[in-house]
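Note that this is a trimmed complex: some chains were dropped, and none of the rest were shifted.
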Amino acid sequence: MEGTDVDDGAHIHAGRLGAAGGRAATRFTASIGFDQRLFRQDIAGSRAHARMLGRVGLLAEGEVAALLGGLDRVEAEFAAGTFPIRPEDEDIHLNIERRLAELVGPVAGKLHTARSRNDQVALDMHLWVKAACADVRRGARALQGALLQQAEAAADVLAPAYTHLQHAQPILFAHHLLAYFFMLERDRARLADCARRADVSPLGAAALAGTTHPVDPASVAAELGLGGTYANSMDAVSDRDFVIELVAALSILMVHTSRLGEELVLWSSREFGFVEPDDAFATGSSIMPQKKNPDVAELARGKSGRVFGHLMGLLAVMKGLPLAYHSDMQEDKEACFDAVDTALAVTYALAGMVTTLRLRPGRMEAALAGDFSGATDVADALVRRGVPFREAHAVVGALVRLCVESGREPEQLPPGELAALHPTLDADVVAVMAPRAVVAARRSPGGTAPERVAEELGLARRLLAAEG
Amino acid sequence: MEGTDVDDGAHIHAGRLGAAGGRAATRFTASIGFDQRLFRQDIAGSRAHARMLGRVGLLAEGEVAALLGGLDRVEAEFAAGTFPIRPEDEDIHLNIERRLAELVGPVAGKLHTARSRNDQVALDMHLWVKAACADVRRGARALQGALLQQAEAAADVLAPAYTHLQHAQPILFAHHLLAYFFMLERDRARLADCARRADVSPLGAAALAGTTHPVDPASVAAELGLGGTYANSMDAVSDRDFVIELVAALSILMVHTSRLGEELVLWSSREFGFVEPDDAFATGSSIMPQKKNPDVAELARGKSGRVFGHLMGLLAVMKGLPLAYHSDMQEDKEACFDAVDTALAVTYALAGMVTTLRLRPGRMEAALAGDFSGATDVADALVRRGVPFREAHAVVGALVRLCVESGREPEQLPPGELAALHPTLDADVVAVMAPRAVVAARRSPGGTAPERVAEELGLARRLLAAEG
Amino acid sequence: MEGTDVDDGAHIHAGRLGAAGGRAATRFTASIGFDQRLFRQDIAGSRAHARMLGRVGLLAEGEVAALLGGLDRVEAEFAAGTFPIRPEDEDIHLNIERRLAELVGPVAGKLHTARSRNDQVALDMHLWVKAACADVRRGARALQGALLQQAEAAADVLAPAYTHLQHAQPILFAHHLLAYFFMLERDRARLADCARRADVSPLGAAALAGTTHPVDPASVAAELGLGGTYANSMDAVSDRDFVIELVAALSILMVHTSRLGEELVLWSSREFGFVEPDDAFATGSSIMPQKKNPDVAELARGKSGRVFGHLMGLLAVMKGLPLAYHSDMQEDKEACFDAVDTALAVTYALAGMVTTLRLRPGRMEAALAGDFSGATDVADALVRRGVPFREAHAVVGALVRLCVESGREPEQLPPGELAALHPTLDADVVAVMAPRAVVAARRSPGGTAPERVAEELGLARRLLAAEG
């Protein structure tokens, strides 16, 4: 994997090495097994480069036409699955270069004027990463859409909210689902930032020091839809920040999907029973007819590990590398490709699972019964009636004990028993403890009260719509 | 670590647990050992919260004044190192709460109206991370300044550039140094993006579902200089994205400093001899007088590992956690603090080392002698005289062999010998091979030619100046 | 951090560097802040080294005595907390060396005959790691003891076992607890292997190439209780495998404790309700009296992340380091120390939590009601009566549906209804479905039948007893 400013396409890689050059190493060093995936980017980059070479006079008009025609045929062969990949042409660039020479003859070599494999592969990765950011943003958006749809359907459904997996306070289940919506919104923003930083062309850096040819890299960048070029040619060929940043952004996304996966597994359990996955998104057991396993949620959780691992791998690869290109850097591709594939698979699989999820509102509301998760609000109400907080707290404690010991819900207590606990305690006060009342009272911005959740739903709809 | 909407500051954590509640676990679960570092943020947050409680009528004017006075005293005690930390008050919040009660009496409890430790600690971390982004940006800027200064001093110095640690082409050494300048510029941009995403206040989320009190979280955020509030209260207390994003950005920064560290180690070796660290930034050996070890560069390289490790740790901690707060999340602090401390220490240490570095231009230029790293340019020159590339390539090959075998540099060959190799070969053509000529010819944008490097220097100066 | 064969203890580190040598870097490069923890190991190593120098005639008897006396005083000062640590003596070795010179005069310098800081610090780490392996083995054993105790108490308790967090089959709860016992047994074996590989002395390697003095490293190793010496001096000072292997073994241990932590959190939830943590190992909420948070279990789960992170950090630090010592390697200590501290804290905290855990057998058995997790066994029983499996499976399916639809348990069905489903179906067959019958039937080796679990308990007792 290294470059040349000009080459005739025939004696690739000869140099000072004899005929055996690299022979024993090829299987170990070849990247064609995975970098063939960059064929579209490589061809797009070559088209733009060829046109630029024509514009600045380094290629004749006819030569440019011949090259573009050849590149069209190469792309068609890839699309048709007929492109003849040769492992001994170790990477995608040499495979295309060789094939182009077969198709259009010696002019193929002129395509490599003022270009090295070092800046060529960097360009391919920039284009790929930029597109991947957009792809994963769409995947995240699909999952957001699914969450929003379920949240709208569940706008009235009460459920317990947890801290430490202990009942904390009642909420609207929509509020819980929307928390994931907003996490994903941040993921989309991070991916947009990453795409912005990837949006730069390294072409013109050649091997590492720039080229002697009168090239116009800015016009190549513009034709490829990239926002600019590198200020420093050595940086251009040594930089893999944008790959690491993408996998870091995907890792944070995978934290979110792993959390959602965990909750879906919990909610699908017999003990929680808050949701039932659609049969199409679950698997059974041939012999245990009671089993219905939320595999998709489990894998959404487990697959976070591989993305974290790729991030770790990339950081370790790049750590301590002197400038400029080293072969270590070809390790960037498989990690990046698999991280993106995983993020896409997980977001779309979860989107499908969430969309088809059957909520069980009865189970959620039943779970609130007797959990006294509204006790705080009774104390607050007494405070509003002038009872000192310390005294109010004690009264509520006694109320809870009375209910637990007598097996009754607070609203089943007659006025007399309430008044016996404290003169200010009456049915109105006890009513604030009802889950729906507790929820309704949390009207602070971002809170779980219905009108606040309605605002969230509106905001979520607008955010999705904004991206058409 | 969990919250309350209102508390009198006396019976912290009693709840349903008996007197032994948490006793055995305290040493294991207490975070005061490390979260005391958040005292400034915690006090700032409490001040803003107290003022808001006053504005919305939840506290009387005098109560607000008492609280603010108490908080001033608490802060002064921390600054003076006299604040009495009690390990049994497991975290920074409870320590301050207890101390405040000692200082101002029962009104201290009212400060916790409409606030939980869950949103309080999240706020503290938001403030800390935002400030850390600015701190590390300054550290990166210091290193950029040092690189720029050396690049300006080395604007005329030739050196070999490498790929695969093999001589590739001659460059201006300034060009090499500036590659790092632009890497760090991206780091600063990433940190700015991270700060922007951390710039949001979770206050008002209370334990997780919002509060029943008529709070005004937006005004608290504004007073604290934060850009906004969370749209969803459960997200507000469950989100640690901004911590992970910071440590991910620091990891990429550490990739850069590790690469620079590696190069400084290489350049300081006897074999390269391109630079000599200042004595103040090296260490010796008591018995081997020839030793001068570039420890700072080595540690700059090695310390990348701990930051990568913290990133992995944080991802693993957050993976698969159900909403909302879990004690696992208190693991965010030490990792984040140490990552920031490390990034600051490394950037400033390298800035000092680079600033005081003695370049050895003679060694750099001598390294170019006889490496034929300009051979390509001779072939290109012949092509410009009409020689087919293939033939030109062979001519240059013969020229290189002749020099190697006769122990002469190409410019030492008399005209006759040159012409014998090829009729078009003369001193003018050979001259393009001189390192300075090779460098001068690489005038493509971002290339290493002096006028391009001058442009880079100008850009670098403007970027630094822009941030004052 | 680098060595010397002989030194007089006065002019440390002068070498070719001027007076400013290392000055600016000291704060960045000093390790005394954390390596002071090695003081016992450092002193033990020095004692053994001094005695050996005496035996081979490099020190006079009186010199050895003086050094040993001085080392005793140094150790006493450390123990008393009165040892004067000087940050400018950057590490533990130089601090002790300086203090020893203050205490015993110039003979202190002779202690460093035939020794460098490179082999000295490696020795300290070998001793520390070996001891840490034993410490963590004890921690794991404590947790095993707690699990065994609870398993013995729960030997008759039925509970659901899960795959995919769905009810799979009934088991004895002791069987579940013992699964963790055997995981920890593997951890102890891994730690023993690690200790065995750490059990080797690098002394005698000096800076990296051996020493010219007629030393006897084997006797030093023997005196320190180490099993041998390195075969190669460069390997001796460059090797940190044993540190990485320890942290890798701890990471696997933390996988186990994180899984147990997760289960304790699940079991403590209102939905499962299988266990109740003792108040001493839980924390409450000052305002939500219903809350009882299993913090210890959460932190046991969360703290796995930091150990994984340290492992990643160490691998990244050591990756690609040329031989022999580099300052990067001083990064091994904090990671190793914190990983061991964490593993110890987690194993003992969980041991306490498990020991004091209140099981709720009624909740566990109730969870089995109506889950049909024994349905397979009915089909198997029919097969034993000659019914083809396919037909048997259909019969059981119909039985399950009948129960679900009529709201009855299988054993509530009268003989007639059973026979109507299939002639061979009677109460005897249905009885195999009872959880206790299902459990009793799983008599395969390692299975959950009471006699098998009794065997496991016996084995567990023997394994613990074997280590006294």
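Letters A, B and C name the chains as they come in the text, with residue numbers starting at 1 for each one.
The rule we apply is simple: a residue touches a chain if its C-beta (ideal position, glycine included) is under 8 Å from a C-beta of that chain, and two chains touch if they have at least 3 such contacts.
The model shown is predicted, which means the values in this text are computed figures rather than measured ones.
Here 3 copies are displayed; the structure file describes the full homo-oligomeric complex as 4 copies.
Everything that follows uses one rule, which is that only the chains that are shown with their structure count from here on.
The pair of chains sharing the greatest count of C-beta contacts is A-B.
Measuring from the averaged C-alpha position of subunit A to that of subunit C gives a distance of 34 Å.
Subunit A and subunit B have CA centres that are 24 Å apart. In subunit A, 162-165, 168-169, 266, 312, 315-316, 319-320, 376, 379 are the positions where the chain touches two or more neighbouring chains simultaneously. In the complex of the two chains, the subunit B residues touching subunit A come out as 2, 5-6, 8, 10, 109, 114, 118, 161-165, 168-171, 175-176, 178-179, 181-183, 186, 189-190, 193, 197, 204-215, 217-218, 229-236, 238-239, 241, 244-245, 248, 251-252, 254-255, 258-259, 261-263, 266, 301, 304-305, 308, 311-312, 315-316, 318-327, 376-377, 379-380, 383, 389-390, 439, 441-449, 452, 456, 459. Only residues 160, 162-169, 265-266, 268-272, 287-295, 298, 312, 315-316, 319-320, 367, 371-373, 375-376, 379, 393, 396-397, 400 of subunit A touch subunit C when the two sit together in their complex.
On the side of subunit C, the complex with subunit B involves touching residues 1-7, 11-18, 20-25, 28-29, 207, 265, 278-293, 295-296, 298-299, 301-317, 326-331, 334-335, 345, 349, 352-353, 356.
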